[in-house]
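Next up is a structure, given as structure tokens.
All protein chains but one are shown at their positions in the complex.
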Amino acid sequence: MNELALLLAATLASGTPLALAGLGLLLNEKSGVLNLGAEGMMLVAAVAGFAVAFHTGNDWVAFGAGALAGMAMAAIFGWLVIWLGTNQYATGLALSLFGGGFSAFVGVNYVGKKLAAKSAFEVPILADLPFVGPALFKQHPMTYIAIGLTIAIAWFLYRSRAGLVLRAVGESPESAHALGYRVRLIRLGAVLGGGALCGIAGAFLSVVYAPLWVEGLVAGRGWIALALTTFATWRPARTLLGAYLFGGVTMLQFYLQGEGVEIASQLLSMLPYLATIVVLALISRDPAWIRINMPASLGKPFHPGS
Amino acid sequence: MFRLEARPQASPAMALVSPLLALALTVVMAAALFALLGKNPWSGLGVYFFEPLNGRRQMTEVALKATPLILCALGLAVCYRSNVWNIGAEGQFLLGAITAGGVALWATTSGIKASPWVWTPLLMAAGVIGGMGWAAIVAFLRDRFNASEILVSLMLVYIAQQLMNYLVFVPWKDPAGFNFPQTRTFDAMTWLPNLVPQSRLHIGFVVTLVLVALFWIFIFRSWRGFQLQVGGLAPAAARYAGFSARTALWTALLVSGGMAGLAGAMEAAGPLRQLTPHVSTGYGFTAIIVCFVGRLHPVGIVLSGILLSMFLIGGELGQSRLGLPNALTGVFQGLLLFILLACDTLINYRVRWQRSSASAGTAR
Partner (left out) sequence: MSDPQPLLALRSIVKRYPGVVAVGGVSLEVAAGQIHALLGENGAGKSTLMKVIYGAVRPDEGQVLWNGRAVAIRNPHEARALGISMVFQHFSLFDTLTAAENVWLGVDKSLSLAEVTRRVTQVAADYGLDVEPQRPVHTLSVGERQRVEIVRALLTRPKLLILDEPTSVLTPQAVERLFVTLRKLASEGCSIVYISHKLDEIRALCHHCTVLRGGKVTGAVDPTQETNASLSRLMIGAEPPALKHAARAAGDVVLEVRDLALEKQDQFGMNLAAIGFAVRAGEVLGIAGVSGNGQQELMAALSGEDARAAPGSIRLFGGDIARASASARRALGLHFVPEERLGRGAVPSLSLAQNTLLTRTAAVGGSGLISTGETARLARHLIERFKVKAAGAGAAAKSLSGGNLQKFIVGREIDADPKLLIVSQPTWGVDVGAAAQIRGEILALADAGCAVLVVSEELEELFEICDRLVVIAKGQVSPSVATSEASIEMIGAWMSGLWRESGRAHGAQVGGTHVQA
């Protein structure tokens, strides 16, 4: 029973960076821009966050650094794709490849370094409840922030005029432009917001979750977050649930190893990636269903006025 | 303020100039980066651009590293021209190495004796099949379930890496290898025949050049190649013409998977002669950059393959001679691709200098 509680807690922790990145990409994609550079942004933010945490000892400043690093990478991407009109797929890929190389380069001096020990975090009173306490209320504040963000983004998208405008831009940038909206600026805003959230996710990985820096730390989570947005049909609440689902699958491999299951650790490590493939196949099966929910202009270039 | 103005027709001149311009800008930024790191920019540039070509032996190393890059990039060119975004060449490469390595290990342990001219084609075929099979998973999931080939092919890279780890740590581990994660060394009869004596360059390089010519014909002169490209440029026009999108998908993925698998087989049976977790130093991903810098064109890919191979060697030299981190190579590669994408805008757009706020109120 205790193991189950621990598994749940681990799932929540593991799902948090996926949720943050997924929500960021959701904002991005709602405006019609597909950013395949999530992995690269998370890597650069992870190393930036680790470095700042190492030198300042302050986690929250590190998260801020991660957000800024993510935004800086996103800004390069945004300029290329939105103003110069480069191919979104190729540019996103370039961002990921560059992020991989750049983070490895910058992080060379931080491999093997340790951060200051952290105090355990507990929600007062609630953490002492049997089962539910250890399962849900002994998380890092960022986990609860992620949940709060989900609610905030859902409100923003579906209850505010700004969110309506964003959705309109993602559906038909030409129409929004004809109505006088500054489509490029709105898209840039979404891209930067997405970059900031992916950055926080990356910093969370290196500063709290691992906590360490090694080349390739993000291990594909950026790509899984991209799959998440499709899996969640571009809705915030489903993104959060999907993130926990993947987090759970990732934790499953350790749980199984702990239970003495006779499968090689390398094969168990394949689980999250296999799960992503299976989920993608299941959710994409009905192209009509995808087309209804997907922002119609996703991935297509937009050139205002000729 | 600058403004972009669409050209009526893509400029072929800019298509050639753009990669050169991107390279020039990357060199400038590289020099700046060297200076920032406290190294002499000229030594830095020398190590990356001059040293790798300085001498016969060095040039064979460049050709050796360029071989897998060019092979993968040729296949990816077909894919990207068809608008099929296969980014899992790394995984297909590993599977090619695994299948070829598997055959080589079987040959090594079974005691069957045959000439290298028997084993070499067998190993290369095995590599092609391995890579194709891995890519076939991507094609199947896209064809049947409409699953994004970008994400599936990427996930399969991570799975392939774990598969390789598993094989070299567990069933295929060399019993005499002091518990290192590696397989036995393959029997000499399975090694790829050498091309240039006193070098590591093998006949795979010649095979690669032949394939470059074949791919040129396929892309620019064949009916199937034309159909693939129309499908990539204008899917509605392809449907109008009656070109099958399904055939295009499978062709693109099987071809690129096969090429990546072939490259993996050549690496395993060529310079490495065993399997380890480090069979690929990211060749599959670097090949993506080679492909774009080479303009998705077979001849361009040869040139950019050589260029990026120089980056790889330069990175190693930089580490041993100048104390620069090897990871710098990855930075330059990514930078080159970014700058190339930006410069590519000039192919379809002209830059115009516009005086700010054209006034609407001049009375005549």
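For clarity, chains are labelled A and B in written order, and residue numbers in each chain start from 1.
One rule holds in what follows: a contact is a pair of C-beta atoms (placed from the backbone, for glycine too) under 8 Å apart; a residue touches a chain by one contact, two chains touch by 3 or more.
All figures in this text were calculated on a predicted structure; none of them were measured in a lab.
Colleague: Tell me which residue among A:Val132, A:Ala237 or A:Ala296 touches the hidden chain in the full complex.
Modeller: The one listed residue touching the chain not shown is A:Ala296.
Colleague: Just to verify: which one of B:Leu53, B:Ala114, B:Ala234 or B:Val299 makes contact with the chain not shown?
Modeller: For the chain that is not drawn, the touching residue is B:Ala234.
Colleague: If I consider the whole complex, including the chain that's not displayed, which of A:Leu4, A:Val111 or A:Leu179 touches that chain?
Modeller: In the complete complex, the chain left out is touched by residue A:Leu179.
Colleague: List every residue of subunit B that touches the chain not included in the displayed model.
Modeller: 5, 8-10, 217, 221-224, 226, 230, 233-234, 236-237, 239-242, 358-364
Colleague: So which bits of subunit A touch the chain we can't see?
Modeller: Residues in contact with the chain left out: 161, 164-165, 167-168, 171-172, 174-176, 178-181, 288, 291-292, 296, 305.
Keep in mind that, in the parts below, only the chains that are shown with their structure count from here on.
Colleague: Report the residues of subunit A in contact with subunit B in the complex, numbered from low to high.
Modeller: Per the touch definition, subunit A meets subunit B at residues 36, 76, 80, 83-87, 89-91, 93-95, 97-102, 104-105, 108, 215, 219-220, 223, 226-227, 230, 264, 266-267, 269-270, 273-274, 276-277, 280-282, 284-285, 287, 290, 303, 306.
Colleague: What residues of subunit B sit close enough to touch subunit A in their complex?
Modeller: Per the stated touch rule, the residues are 4, 6, 85, 87, 141, 144-148, 150-152, 154-156, 158-159, 162-163, 165-166, 169-170, 285, 288-289, 292, 325, 327-335, 337-338, 341-342, 344-345, 349.
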